[in-house]
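Every protein chain of the complex appears in place save one, which is left out.
For reference, chains read A, B and C in written order, and residue numbers begin at 1 within each chain.
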Amino acid sequence: MPKGVYKYMNREQFEIRTDLALEVREDIEKKGEELKGVRVSEEERYGGEIRITTVSIETEEAARTMRKEKGKYLTIEVPFVRWEGEEEQELVAGVVADYIRKVLGKEERKSVLVVGLGNRDVTPDALGPQIIDNLCVNRHLIGDGRRQNMISAVAPGVMAQTGIETAVLVKGIVAETKPTAVIALDALAARNIHRLNTTIQLSDAGISPGSGVGNHRHALNKGSLGVPVIAIGIPTVVDAATIVNDTMNRLVEAINSYEGDTFCGGYEMLTEEERRMLVYELFTPEWRGMFVTPKNVDETINNMSITLAKAICYALLGKNRS
Amino acid sequence: MPKGVYKYMNREQFEIRTDLALEVREDIEKKGEELKGVRVSEEERYGGEIRITTVSIETEEAARTMRKEKGKYLTIEVPFVRWEGEEEQELVAGVVADYIRKVLGKEERKSVLVVGLGNRDVTPDALGPQIIDNLCVNRHLIGDGRRQNMISAVAPGVMAQTGIETAVLVKGIVAETKPTAVIALDALAARNIHRLNTTIQLSDAGISPGSGVGNHRHALNKGSLGVPVIAIGIPTVVDAATIVNDTMNRLVEAINSYEGDTFCGGYEMLTEEERRMLVYELFTPEWRGMFVTPKNVDETINNMSITLAKAICYALLGKNRS
Amino acid sequence: MPKGVYKYMNREQFEIRTDLALEVREDIEKKGEELKGVRVSEEERYGGEIRITTVSIETEEAARTMRKEKGKYLTIEVPFVRWEGEEEQELVAGVVADYIRKVLGKEERKSVLVVGLGNRDVTPDALGPQIIDNLCVNRHLIGDGRRQNMISAVAPGVMAQTGIETAVLVKGIVAETKPTAVIALDALAARNIHRLNTTIQLSDAGISPGSGVGNHRHALNKGSLGVPVIAIGIPTVVDAATIVNDTMNRLVEAINSYEGDTFCGGYEMLTEEERRMLVYELFTPEWRGMFVTPKNVDETINNMSITLAKAICYALLGKNRS
Partner (left out) sequence: MPKGVYKYMNREQFEIRTDLALEVREDIEKKGEELKGVRVSEEERYGGEIRITTVSIETEEAARTMRKEKGKYLTIEVPFVRWEGEEEQELVAGVVADYIRKVLGKEERKSVLVVGLGNRDVTPDALGPQIIDNLCVNRHLIGDGRRQNMISAVAPGVMAQTGIETAVLVKGIVAETKPTAVIALDALAARNIHRLNTTIQLSDAGISPGSGVGNHRHALNKGSLGVPVIAIGIPTVVDAATIVNDTMNRLVEAINSYEGDTFCGGYEMLTEEERRMLVYELFTPEWRGMFVTPKNVDETINNMSITLAKAICYALLGKNRS
């Protein structure tokens, strides 16, 4: 084994960033580690066209292992990647609306603040603000006497634009406007390129804008905001490190299919942990802060924004609101 | 005199909206009313190229008469309407920066929240958000130990987009981020078309987003936010009613220059108050909520945004910050 | 009569700009002039909800009088001004699609170049470019062997951005890409405020970008481009002069309802022509180049863009294209 790998052995684990609980769990399973306190269930709809996986992180220990907050993470996998047709959009909007209705409950009148996280000026990060642009905001239009649910919305921008932690901005707005629930929307990072623009993650565990994991101080969740938070996101980028990982995996396959003299005599004997270290070693620091995204990202973001805006409007105002 | 005029005599005064204290004062002077508690001073700079008028509303009574909050209103009139040249931009930025420095004082380190009011998607209303786009936000970059002033910024959107009173949003953000001062930027309405894009109003009296006058509950000022507020605005639109007023004034001129038989025998004998009523009478309700703006408004807004962003950066970070 | 009016008597007629043939005709009718060579027919659909008026300018003389090109001008008046509901949008899209199909004929495969005229950065002028953003462009996707119609699209910008007459740009693009027809989209100016955002004009007579009338050199029509041109537009602004006109008309009404001493003894006795001259006289030159538009213009433009994009896609690709 190359020396370099040992150099980093004692460091904090090198993780390729993913915002999907589903992928975190897959990763832990691969390592062969036991994962207590996490329950997984699967469901299919529309003749298998849409697959829904629920990952429930039920204990603090599981949350630490997963590096995700305790709570339920629903993953909706859809078979289409361009979201173009109105029929596709309605299908997905319906499934997401069902989830929102279920989490928020039916009893009382709701006032929901929808927060569109992300940077409007960087296309793959514009999902949140673009959903806000398409939303059926009505809080200013309806009186106190009416029974209709109320929707308000903000797209607070990112820290590079405002100079302020986004979670702090949202906390201030929640404190002053007193919604009964918050829906936080964000573009996510996936590890698996097949999940780009094909997977929606819904969670009651909150979200940490612009952070990734472990930055609890700046999370948007029931603890920090005092009201239930539904986080909804779609992966629109992949961390550049993913490509390195992919490359090494394919290298191993190439080696394994090789029957002659030894090419790389050691890699296939490395443990999962050692392999991760090797990938870390091979990952040039310049790639940090870089993301990978497809060329036609503008169209996809646009279509997904329309779909998720519909989902929220259907959930809170009913389908035939217009 | 036409009957119709009398019909409205008892109504609340009909006012053509202006956000400029300078114009409110001119109006009152024209009516021949005495205006106690208002002091006016004028100053010229750069060989008369730039004229600065200060209107100080010093008593509560004057504030009621003027329908503006107590405080100082500085009006900078510039002789160029396109703001194109870098030299012009630097000149104006310098004058505005001087004012900001003077109001904020020099002693201690400042943390200023800059609020870009207005609707990014309606060109003449996009001045505030576009200034934010060009701003030297640095609050997230600099540590507590350093002595440099800090700038943070938000463009909160308008109520039609958020469903929330803008003043309420800003109040929440101020409460959570605790700046030492707020600079509120907005596109204004003028009454005089010659002031479109040629006049900057600076005030320590705060601002009421999207309201016009008399809506004190939703003002952004020291009273509501707890810190000094500098309001900076440029008129980019004119109320549609202004044109009606203009028309009537020109009609009077035409009549006065007419020497033959009586054309309009009465209008020139009307009092200022009666004329106002007549204009109100003639103003079709459909024109309410309409604004007048020039065709090339996109370019002008762009140039003015760059200039005001420079002014704020110069005032707080010094000129050679780059 | 005031002297001033005579001053301009010999000048070219002062006209308040309108791009709607319907309004030009109304105007001429008001003057009491005979209008030979113009045929008008009306039709109602959906139980009177939508009214369609066809103005056919059939002779060169009529074209000169109307100051519009020879051809058919269809005006669709819709009863809703916000275009919000999907149902409303589908209704209008269907009517417009019918018209496009009728003009283009059914026989052969079509390749249509859609031109979105106007300035993307000035909200009420962004209708054309925003329709292009929502369009089902497919020319690059489909092969020569297939029978589906082809759609291509350009948003060429305005002369202040390009330095080039828009008609010249389009001519070059048509010469090189050889479409079988052109659809030209533009935001229009109306004279009557009630037509703002409620009237669609469809015409086979072409369009002159950014010009108004009489500038034949720069028109987009069958003569200049060599292929049929369908012009589609919606008035989103009103000329500032319209307000002056409105004011004078209301002044006359006020006078007429006045029974006491003479207020304005002459205006009601003026001819239509003399009144026009008076309005011209009263119109301050500063208002030229100014337009009037409603505050929520961003939302309306957005909804209308989606509707017209649907109309074109339905007409050429069928309704269930997705």
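Throughout what follows, a residue touches a chain if its C-beta (ideal position, glycine included) is under 8 Å from a C-beta of that chain, and two chains touch if they have at least 3 such contacts.
Keep in mind that what you see is a predicted model, and the values were worked out from it rather than measured.
Across the entire complex, the residue among C:V24, C:A97, C:I131 or C:V154 in touch with the chain not shown is C:V154. Residue A:A240 is the one among A:A205, A:A240 or A:L316 that touches the chain missing from this view. Only one of the listed residues, A:I28, A:A205, A:V297 or A:A315, touches the absent chain: A:V297.
In the full complex, chain C contacts the hidden chain through residues 132, 137-141, 150-157, 159-165, 168-169, 171-177. Contacts to the hidden chain, counted on chain A, fall at residues 1-5, 119, 121-123, 125, 160, 193-194, 238, 240, 243-244, 246-248, 250-251, 254-255, 257-267, 278, 281-284, 286-287, 289-299.
Methods note: only the chains that are shown with their structure count from here on.
Between chain A and chain B the centroid-to-centroid distance comes to 43 Å (mean Cα coordinates, whole Å). Residue numbers of chain B whose C-beta contacts span two or more other chains: 160.
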